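Apart from one protein chain that is not included, each protein chain of the complex appears where it belongs.
Labels A and B are assigned to the chains in the order they are written; within every chain, residues are numbered from 1.
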Amino acid sequence: MVPRIWRRIRYRYNVIASYCESCGSYYYPQREICPKCRRRGIVKEVEINDEGTVLSYTVVNGRKIALIEFKNGTRMLAEVCGDIEIGSRVKKAFRRYGEDGEAGIIYYGTKFVPII
Amino acid sequence: MIGIVSYGTYIPKFRIKVEEIARIWNEDANAIKQNLGVFEKAVPDVDEDTATMAVEAGREAISRVRIRPEKIGAVFVGSESHPYAVKPTATIVGEALGIGNYYFSADLEFACKAATAGIQICYAMVKAGMIEYGLSIGSDVAQARPGDALEYTAGAGAVAILVGKDPIAEIEATVSYTSDTPDFWRRDLQPYPSHGGRFTGSPAYFRHIVSAAKKLMEDFGYSAKDFDFAVFHQPNAKFPQRVASMLGFNEEKIADGMLVKVVGNTYSASSLLGLCGILDKAMPDQRILLVSFGSGAGSDAFAIRVTEKILDYPRNRRVWDKVKNCVYIDYALYLKHRRMIK
Partner (left out) sequence: MKVAIIGVGTTEFGELWDESFRSLFLSAGLSALEDAGISGKEIEAIYIGNMSAGKFVDQEHIAALIADHAGLAEFGIPAIRVENADASGGSAFRQAYMAVASGMHDIVIAAGIEKVSDASDPMEVLSSAIDQEWERFVGANLPAIYAIIARLHMHKFGTKEEDLAMIAVKNHKNAVHNPKAQFRKEISIEDVMSSPYVAEPLKVLDCAPLSDGASAVVLANEEIAKRLCDTPVYVKACTQASDYFSIQNRRDILTFEAVVKASRKAYKISKIEPKDINIAEVHDSFTIAELIAYEDLGFAKKGEGAKLIREGETEIGGRIPVNTSGGLKACGHAVGATGIRQIVDLVIQLRGEAGKRQVNAENALALNIGGSGATAVVSILSR
């Protein structure tokens, strides 16, 4: 589990999406190949720091999980801490996502909090 | 001119009132509030810890100035509640802040003064030309055994101080006073700290702060009237008030830094949070005396002069505004948030 978590640290601590310079599409999570351009695509990493909008959400195991949409159309599934409804504005927060047992490593990542 | 280039703070949004803790232990809340001068304390969410708060404070500090994170050459995180006993918090913070890989880094521990020690290290490294900017963060989720007197004050919060040239507040001078004084400690593998009760007062807190402050004034030729503001470590509201009067500062000069009343003792962040409360309103050429205290024991004293640059520096949201936005929780939720029940 440790290497799998470690490999993604960079992408979980901040919101890093892919941008295809050929067609202007954004993808989250980041991917190697643009599904619209495939081999002709030029895919670059971009960090998203914008506020987002809650597109839909659920409450499962006591946690709020939301599909969040950014200005450029990118959508991201993440936990939200605080009260939300469809359309709520949210901003990123650095939080714990879990741990590998009491003696294992701690998983950190990007969650969202409502903008008051 | 070397000093504070930017600062950022983070205070979790939950609070527990002294009354609620006193209710559990059948104690007299009014007497406690009278004794400590503390009314409520900040409590982190279940998914917050020293590392997450440090990142939030660091992000604010960086976002307030046009400095690329890669220009930061050193990251130190001072805390006595590092999430790992072995494995640095500072690397989590460095990664999240996008500092890259070429930076000096370590976790620091010196009870509540680790982060002011971090500022001194950053200052020295900038002065030596080793780094352009250094980041020192104080972050703590203060630990207190349920039922212990500390429980009323052990809060949570983080402060990030970016040190470099061309600052908004120049560090004119710094002096430390250090001795082997076991007033408060936590042995390895113990979940909660222990303390010497009244021993934490006069031989520890007061002796160290007064000695450091006096030495700073003596060595660099200041007197109390040279300072427009003063901020001291805040284990409660009474100690800093008393030490202020011992050093010749009136209530007015420390009022803007007295965040302990509403967020509790944020340990490594405590005196720095007070400093940020003051920097939020200070004007050019005003001078601040900052003296931290870390049990075990030591005090770092600083003479800090605000520069013209503060006028162009974005100070919103101010610390005192941030603390207003809070949610009160009961003792059971407090235990859950502190992961004392799982």
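Convention: a residue touches a chain if its C-beta (ideal position, glycine included) is under 8 Å from a C-beta of that chain, and two chains touch if they have at least 3 such contacts.
Computed from a prediction, not measured in an experiment: that's the story for all the values here.
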Checklist line | Displayed partners of the chain not shown (whole complex) | finding: A
Margin query: From the list A:Arg10, A:Arg75 or A:Arg89, pick the residue that touches the absent chain.
Written below: A:Arg75
Check: In the whole complex, what residues of subunit A lie against the chain that is missing from view?
Finding: 4, 8, 12, 27-29, 35, 55-61, 63, 65-67, 75-79, 86, 97-98, 107, 109, 111
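Keep this in mind: only the chains that are shown with their structure count from here on.
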Note to self: Centroid from C-alpha atoms only, then distance subunit A to subunit B, rounded to Å. What do you get?
What the structure shows: 31
Next item on the list: Would you tell me which residues of subunit A are touching subunit B in their complex?
Entry: 9-10, 13-14, 47, 79, 81, 93-97, 106, 108, 111, 116
Checklist line | Residue ranges of subunit B in contact with subunit A within the complex | finding: 45, 47-49, 51-52, 55-56, 59, 83-84, 92, 95-96, 98, 325
